[in-house]
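A single protein chain has been omitted from the complex, and every remaining protein chain is retained in its original position.
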Amino acid sequence: MSITIATEKQNNILMVKLAGELDHHTARKTRSVIEDELKLMKNAKLILNLAELNFMDSSGLGVILGRYRALKEAGGELMLCGLSPAIKKLLQLSGLLKIMTTYENEQEALKAYEVTL
Amino acid sequence: MSITIATEKQNNILMVKLAGELDHHTARKTRSVIEDELKLMKNAKLILNLAELNFMDSSGLGVILGRYRALKEAGGELMLCGLSPAIKKLLQLSGLLKIMTTYENEQEALKAYEVTL
Amino acid sequence: MSNFMELKINSCSENEAFARVTVAAFLARIDPTLTELSDVKTIVSEAVTNAIIHGYQECSSGVIELYAGLKERSVTIRIRDYGLGIENIDQAREPLYTSKPELERSGMGFTIMENFTDQLTIDSKPLQGTTITMVKNFEPQCVGATS
Partner (left out) sequence: MSNFMELKINSCSENEAFARVTVAAFLARIDPTLTELSDVKTIVSEAVTNAIIHGYQECSSGVIELYAGLKERSVTIRIRDYGLGIENIDQAREPLYTSKPELERSGMGFTIMENFTDQLTIDSKPLQGTTITMVKNFEPQCVGATS
């Protein structure tokens, strides 16, 4: 009924792994943990790992879209990975899947990012 | 929300393993499966393995007590094994723990029975 | 914190599991121990089963109302039926007493409800129905526990 947020920093990369349920009730905490981490970073690349989320609704879409916009504005970038079929369906329905960069898992996301360096 | 009943026969020993939830809703099925198996047996030893029951209430006590009485009347015997702390608490509260033979697991129950042969 | 839930269901036996799971889910917000959760599931199951078997004689069209109210770490659970009612409440509360031995009832329902809660009240009128009210206090949460 709750969310667990694990963060890890490597230079300008912030990896955030969400586990549990991302809804309106847990959105505020999720948003503020991520924003706090991003505050001191420049041109941040945020890798959001959703593999262990067992529930997400449109409040979660709002959190993702919010981070996407904030990062874009600040010269950063958002990457998503670990999308379950249910979450993929929501991203598709909302059109977010088309504008976001998505990867199978964290390793793939990191690899893709390193290639572009 | 349901129950699974696995039975195994060895001579006059009937091993019944219950998995899931034993309440009033699932009691009827449990009772009738066990009674059907016992019907053709003589001096039956019933080993009831409760290790995989994740819920039981007083309707379950009724099923256990019912088998205990029927077997006793027919010259048979009931042995219980795999009692979780929660189920043990119920058996204790009702006084059943005092009158029933209980074992850690099926092996222990079988061993104890073979010794008495 | 003060939250409540009111649930109205019909008296079919599938609702025994549904009722106990619902109350357990409602209480998740105070993060009970596994033993506390198991106790609550059991008492809800006992009271709802009694409403179905004794109150409504296993006819599935009766209405059962379930209320749970949280005040800090104390929950009040009320389960009501509009069925047959209880003639002799003192006798009904006795361990091992059952009016339906032919159904292999154990007669332990009220004893379990009494033992697993801090307070049990039985209100019943023949032919009008029965209301069971139980109060259970939960252990204070460890300092530093996450929500």
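Going by the order they are written in, the chains are A, B and C; count residues from 1 in each one.
One rule holds for everything that comes next: a residue touches a chain if its C-beta (ideal position, glycine included) is under 8 Å from a C-beta of that chain, and two chains touch if they have at least 3 such contacts.
Note that the structure is predicted; figures quoted are calculated from it, not measured.
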{"item": "Chain C residues touching the omitted chain (full complex)", "value": "3-10, 12, 14-15, 17-18, 21-22, 25-26, 28-29"}
{"item": "On chain A, residues whose C-beta touches the chain left out of the figure", "value": "1, 21, 23-25, 27, 31, 55, 57-59, 61-63, 65-66, 85-86, 90, 93-94"}
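Keep this in mind: only the chains that are shown with their structure count from here on.
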{"item": "Chain whose Cα centroid lies at the greatest distance from that of chain C", "value": "A"}
{"item": "CA centroid of chain B to CA centroid of chain C, Å", "value": "26"}
{"item": "Centre distance in Å when chain A and chain B are each reduced to the mean of their C-alpha atoms", "value": "51"}
{"item": "Residue list for chain B, restricted to those that touch at least two other chains", "value": "none"}
{"item": "Per-residue overlap in chain C, given as positions that touch at least 2 other chains", "value": "none"}
